[in-house]
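After this line comes chain A, so read on.
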Amino acid sequence: MKKEGEIRIPSGCAISGILNKNGERINGEDIITSIELMRDRSNGLGGGFAAYGIYPQYEDLYALHIFYDDLVSKASTEDFLNRHFEIETAGKIPTRKKKGIDGEPLIWRYFVLPRRFKLHESELKESEYVARCVFRINGHYEGAYVFSSGKNMGAFKGVGYPEDIGRFFMLETYEAYLWTSHGRFPTNTPGWWGGAHPFTLLNWSVVHNGEISSYDANRRFVEMYGYDCTLQTDTEVITYIFDLLLRKHKLGLKQAVEIMATPFWREIALMSEEDQKKFEAIRAVYSSALINGPFSIILGFEGGMLALNDRIKLRPLVAAEKGDTLYVASEEAAIRVICSEPERVWSPRGGEPIIGLVEGRR
Partner candidate 1 sequence: MSLQLGWPDYMVIRDENRCIKCEVCAKQCANEVHKLDSDYDKMMADESKCVNCHRCVALCPTRALKIKVNDLEFKPNANWTGSAIKEIYKQASSGGVLLSGMGNTKPYPVYWDKMLINASQVTNPSIDPLREPMETSVLLGRKPEKLEFDKDGKLKTKMPPQVKLDVPVMFSAMSFGSISKNAHEALARAATDLNIMYNTGEGGLAKEFYQYGPNTIVQIASGRFGVHPEYLNAGAMLEIKIGQGAKPGIGGHLPGEKVGEAVSKARMIPRGSDAISPAPHHDIYSIEDLRQLIYSLKEATNYTKPVSVKIAAVHNSPAIASGIARAGADIIAIDGFRGGTGAAPSRVRDNVGIPIELALAAVDQRLREESIRNDVSLVVGGSIRNSADIVKAIALGADACYIASSALIAVGCHMCQNCYTGKCNWGIATQRDDLVKRLNPDIAYERLMNLITAWKHEIEELLGGMGINAIESLRGNRLMLRGIGLNQKELDILGIQHAGE
Partner candidate 2 sequence: MKKVYADEKWCLGCGLCNVYCRTCHSETNDIVKAHNFEEPRPKSRLHVETGEKVNFALQCRHCDDPKCVTACITGAMQKDPDTGLVTNDTDRCVGCWTCVLACPFGAIVRDEDAGKVAAKCDLCVKSGEPECVKHCPNNALKFEDRE
Partner candidate 3 sequence: MNYVIIGNSAAAVGCIEGLRKNDTKASITVISDEVHHVYSRPLISYYLAGTVTHENMVYRKADFYEKMNVKTMLGSKATAIDAKKKAVTLENGETVGYDKLLIATGSSAFVPPIDGLDKQNNVFTFLKYDSALDIEKLIDKDAKVVIVGAGLIGLKAAEGLAPVSGSVHVVEMADRVLPMILDEQGAAPVQAKMQENGVTFHLGITAQKVVDKDRVEKVVLKDGTEIACDVLVMAVGVRPNVAEAMAAGVKANRGILVDENMRTNVDDIYAAGDVTEAVDVTTGEHKIMALWPNAYLQGRAAAYDMCSAEHDFDGVFPMNAVGFFGLPIITAGVQDGEDMQVLSTGENGESKRFIVKDDILVGMILVGDVDRAGIYTYLMSEKIPLSTLTKKLTDDDFGLMAFEEEQRNERLSS
């Protein structure tokens, strides 16, 4: 049976996200409780979390989370890491034994900075340098897979139910101002830890419920710009599109949304002349970045989160607010289980983004 990356595997899912807009950090218990409630949206073949603000002591270092199939791959990958990065500190990510979680790979964490001369030699921006190194490892080092590469954030994921994964990674011991999580229901997978969500690149993390029908159009588009879609997953390509638009093309979140869930022509026809021109330009230039087919996604980033549905809302997405906390989830119950009396609960329309930003951050 082919594993993720050798074949494209469709899946359905549950997603959940919690953001404290003041940047106050909470531990992982709530997000586990929330995603656990949606257990029947998962099938035990994948679960994961992304957490922002968890490594304040290494705030300026890239936290590389890596799965190794074996020590051989670890050795060769570390050789690569050593050549390209200054490794501030490294070690196994702490885990605990958990029923239902087995077959786990070696799970290592490195806090790194690019080697000065290498970075200089590459004539790349630092972030691009790091991204390319990640692609390099994931594309060429068999048995190694970088599943998290941002600063002061990290992804935790694996094969199993998400709540079990969360407890396996002892997330109650981490504190973050933004948590996202994902429970997976793949229709066909050998259960590979790298294939679980969230998918991340640098500070971007994406959890996604859906199966985008525009996948190959999106993939072939981003691959023109140096991205290598090794996993063939929706989250991977969506993450890269965010990275391309937000980081490389320096567009705002709003524009990214206007591109990825662009208005219908019939809606554009009703807009002002200026907006018509704008959207015509968007649909001309970024037509291949339109995400088509059913999806609800949560993009996590340093500055907050963005939740978005496809244009005709073929996947569920609910949002709620209480105080400074913003909740999004596939189901309202998954919010209410951790926030009994939300001040406001709503269901955003297709293509209408929910953006939560953290004070003082980007």
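Picked so that all candidates are chains of the complex that A comes from, given by their letters.
The criterion applied here is as follows: a contact is a pair of C-beta atoms (placed from the backbone, for glycine too) under 8 Å apart; a residue touches a chain by one contact, two chains touch by 3 or more; residues count from 1.
Predicted, not measured: the structure shown is a model, and the values here were computed from it.
Q: Okay, in this complex, which of 1, 2 or 3 is up against chain A?
A: Candidate touching the shown chain: 1.
Q: In their shared complex, at which residues does chain A touch candidate 1?
A: Residues 8, 10-12, 187, 210-211, 213-218, 220-221, 223-225, 248-252, 254-255, 262, 264-266, 274, 277-278, 280-288, 290, 292-294, 311-312, 314.
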